[in-house]
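Only a single protein chain was left out; the remaining protein chains are all shown in position.
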Amino acid sequence: MEKLKTAVLGASGYTGAEAVRLIMGHPNLDLVALTAHRHAGKAYAEVYPHLAHQGLPDLQNWQDVKWDEVDAVFACLPHGASEDTIAEIAQKSIKIIDLSADFRLKDAQIYEKTYGRKHTSPELLAGAVYGLTEYARDNLKTASLVACPGCYPTASLLAVLPALKHINTDNIIIDAKSGVSGAGRKESTALIYPETAEGAHAYAVGNHRHGPEIDEKLSAATGQNITVSFTPHLIPMNRGMIATVNVELNDGVLVDDLRTVYEARYKDEAFVHVEAEGIVPHTRHIRASNQCRIGIFADRNPSRAVIISVIDNLTKGSSGQAVQNLNGMMGWDETLGLNLVPVFP
Amino acid sequence: MEKLKTAVLGASGYTGAEAVRLIMGHPNLDLVALTAHRHAGKAYAEVYPHLAHQGLPDLQNWQDVKWDEVDAVFACLPHGASEDTIAEIAQKSIKIIDLSADFRLKDAQIYEKTYGRKHTSPELLAGAVYGLTEYARDNLKTASLVACPGCYPTASLLAVLPALKHINTDNIIIDAKSGVSGAGRKESTALIYPETAEGAHAYAVGNHRHGPEIDEKLSAATGQNITVSFTPHLIPMNRGMIATVNVELNDGVLVDDLRTVYEARYKDEAFVHVEAEGIVPHTRHIRASNQCRIGIFADRNPSRAVIISVIDNLTKGSSGQAVQNLNGMMGWDETLGLNLVPVFP
Amino acid sequence: MEKLKTAVLGASGYTGAEAVRLIMGHPNLDLVALTAHRHAGKAYAEVYPHLAHQGLPDLQNWQDVKWDEVDAVFACLPHGASEDTIAEIAQKSIKIIDLSADFRLKDAQIYEKTYGRKHTSPELLAGAVYGLTEYARDNLKTASLVACPGCYPTASLLAVLPALKHINTDNIIIDAKSGVSGAGRKESTALIYPETAEGAHAYAVGNHRHGPEIDEKLSAATGQNITVSFTPHLIPMNRGMIATVNVELNDGVLVDDLRTVYEARYKDEAFVHVEAEGIVPHTRHIRASNQCRIGIFADRNPSRAVIISVIDNLTKGSSGQAVQNLNGMMGWDETLGLNLVPVFP
Partner (left out) sequence: MEKLKTAVLGASGYTGAEAVRLIMGHPNLDLVALTAHRHAGKAYAEVYPHLAHQGLPDLQNWQDVKWDEVDAVFACLPHGASEDTIAEIAQKSIKIIDLSADFRLKDAQIYEKTYGRKHTSPELLAGAVYGLTEYARDNLKTASLVACPGCYPTASLLAVLPALKHINTDNIIIDAKSGVSGAGRKESTALIYPETAEGAHAYAVGNHRHGPEIDEKLSAATGQNITVSFTPHLIPMNRGMIATVNVELNDGVLVDDLRTVYEARYKDEAFVHVEAEGIVPHTRHIRASNQCRIGIFADRNPSRAVIISVIDNLTKGSSGQAVQNLNGMMGWDETLGLNLVPVFP
């Protein structure tokens, strides 16, 4: 079989580098182009030394890519930038997996309110598939543009979706914790080691951009208007994300019932694992893999339960899920290139 | 003035070492004895090299301490061990500040259920003052035995107590995160660096021992039976603790009202600071100090609010509060020896 | 082709777990048995949760392994334990790759002096091949027992061997730094997070067990009696190792000459990369890969040079090199199963 020729747009960010890592290990993918506006012309190893000695293409401007020779694109651009670039590329018959926020929200008004800019490609938005893979398979098969969920929505939705019929959807409390790579590779004093190591803090309390995304997808799944409580925290680790979800069980629902529901929903999933009773998932145990692990626990309050999901924000929370989506778009085995054994310690 | 002669029992644990650090910087305290069962006879610096070159007494068995020459004791023993030792020492006229869990719970049955052993000193328990200093001042003045709150209860109670009249007390969700020193200085594979660094996880979900303590104190404050949701996490940092509390506001209560209530309650406190709107407290900004900082935020759900408190688990969450309590017992300025500027970075 | 059936002895240590990770990704290897004395009977995921959900065999006692059905063994046992076990297994026609220290030193007297026990299998020792792969290929082809070098010797020898003819071998100063996984998965207070994070220290100064190993291999390469200066340090990271080697150049030798020598020696190596002038290798850039990267620098003192090598102590410094050695023993492409893209960040 000839391999699919892929390009990574925005290869200078962490999700771009993770996409490159995964493409390199994928049996059906070839990497033919890497773009990065500010670094065009440089060897990729100048930007990411860990990817030196691998024979990778140099960085270039996306306009200079020979798009006729590209079959699929992983777009790892900042929001806004992504939309404009994709609007151009979308005119060619290229599969596009967008890792930005630009095509995640179906409601363009919420997009504008959340991201502070008007969405200018409503027709593209209409056709974009929201690629939470485990819930998007049918649509992926015919999709030409897939919007990969944000990392927090991935961890949160996988943790909450199976429960929706069994809980009070007005009382979903998500307390989330992310590793620092989630903030991106930014020139920012707030992210330097002394400001982020050896301590923890919440941020964007009450107004994180991933909140509306979680709301929209939960609302779509239920037909109700759901507003979750969502408080993200930054903690000192490179990779990893926890969503600790506290829910109020409907009358008569027991925690064991909830576990049964989750086990049924995810038993055939390659990447989502419901842990046995009493097993608490750690982020470090799924590091660098495409796994999501979910633990279900009795709360101290007998009418409530705690659902905990962990993912690697750069893999299942971003580039891993992107590859999983491409596998789905191509009709391939969804695990191709993604049988990544977690790296521990 | 002659200094008060103090001893630290269980000086081989982290709270013991922190008590020593604070005593050394306290103008009214002399350190006359250090005990540690397993290490009796050793120089303290063998156990804690950071306290070398300070002229500290050697470690000894607590039975060998000249108790006639001791005015006050910081008992940093494991629960169970603490109760028995204190029962003996309590017969002398020594001020006792107990940092274990043995005298925190007023209800001996809950103690037994929580700690798996029968409480054998009910008469001592009856007289013990629960030393959440900001709420215990009147009782401290006449106390001879003070039980210092656990670290999670300290962070949680300071965050929740002022709100009780303004929130639904059936729906208090506490998501807490602790640094690794909170687990103590234990010979434990689960605590070695590769098992605790670069990752995060919840633990004791639904059954952490500090849950009943929080319940009991909130219930006592309201006369209601309160059961909080409480999920602790271990995150890779030495010191520090966050309690992120999600609460449901009573009808008509606004977040600004809540902030007003907190500001009124804590405006004269030396160690508890309510942050201005929009300021998120970080654990690293109160490191090694006796401060508690509290941020109050609108939740995404307009009927809810988020209250975030941070403390250093070894200082305000343990030995710092212990010294604060001794200051209160002695009728001294409560800040004596505790004007610790946070150490950052 | 039928896959080679492999077993991992001592699968409860970090090198064992890393061997399992690498075997799982190797196209020619099947994993048929995992042993761990203390944990026999447990699911492997109980000991290493990151390897859950992979269908791995349970842990068993090594005596219970069906050795007739095993083709190759990775022995990840502590020294001493390894020798005795291997002496038994060696009687079957099984390829043995030993990751312990038991067969590294050719001189049994130095072994005894270094490890405090008499070597009891001198005949096995005589036949064992020291598996610094890049320098052992010819011998690997016919070897039945390969002793994998220690992590420090791997980093140090790869950094020093090419230089030997060009430097004063009486003045080789190796300052090495290791991540904490190098200390093993031990129940040890000295290794818990608060004792190892946020700080650094030397250890075993002047008497680390890897010193004699480095000496013996450098001496064998030159016919001289070489004693290196070697000071290891523990630094707060899970994986990674640096050897910073300061050498005195022979008269007339320039740093550029040295680089030319290294480039010539390693230009065809798949895993050892000599960095271009000015590029400093980081451990984080080879994390979880089998790479060794070497930088060569002018010292401030014009008669000296600095050679810096980095490896992942668990991969090239241990289980990765072990797989590389097995590949060599089997006559396979040496990179089989080892094209591991570094995991960053």
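By written order: A, B and C. Residues from 1 in each chain.
Keep this in mind: a residue touches a chain if its C-beta (ideal position, glycine included) is under 8 Å from a C-beta of that chain, and two chains touch if they have at least 3 such contacts.
Every value quoted in this text rests on a predicted model; they were computed, and no experiment measured them.
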Of C:14, C:44, C:103 or C:297, the one touching the omitted chain in the full complex: C:297
Missing-partner contacts on chain B, residue numbers: 14, 17, 21, 24-25, 48-54, 181, 197-198, 238-239, 273, 279, 282, 284-288, 291, 339, 341-345
Interface with the undisplayed chain - residues on chain A: 14, 180-181, 185-189, 191-198, 236-238
Positions on chain C contacted by the hidden chain, ascending: 170-171, 173, 175, 177, 194-195, 197-203, 205-207, 211, 215, 227-231, 233, 235-240, 242, 244, 246, 248, 280-285, 287, 295, 297-301, 304, 306, 308, 310, 344-345
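Everything below uses one rule, namely that only the chains that are shown with their structure count from here on.
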Central chain (by mean CA position): A
Distance-maximising chain from chain C - centres being C-alpha averages: B
Copies chain A and chain B touch via same or different residues, half shared test: same
Equivalent-chain rotation between chain C and chain A, CA atoms, steps of 5 degrees: 180
Interchain centroid distance [CA atoms averaged], chain B/chain C, Å: 45
Between chain C and chain A, distance of the C-alpha-averaged centres to the nearest whole Å: 36
Separation of chain A from chain B, taking each centre as the mean of its C-alpha atoms, in whole Å: 39
Chain A: positions in contact with at least two other chains: 197-198, 238-239, 282, 284-285, 287, 344-345
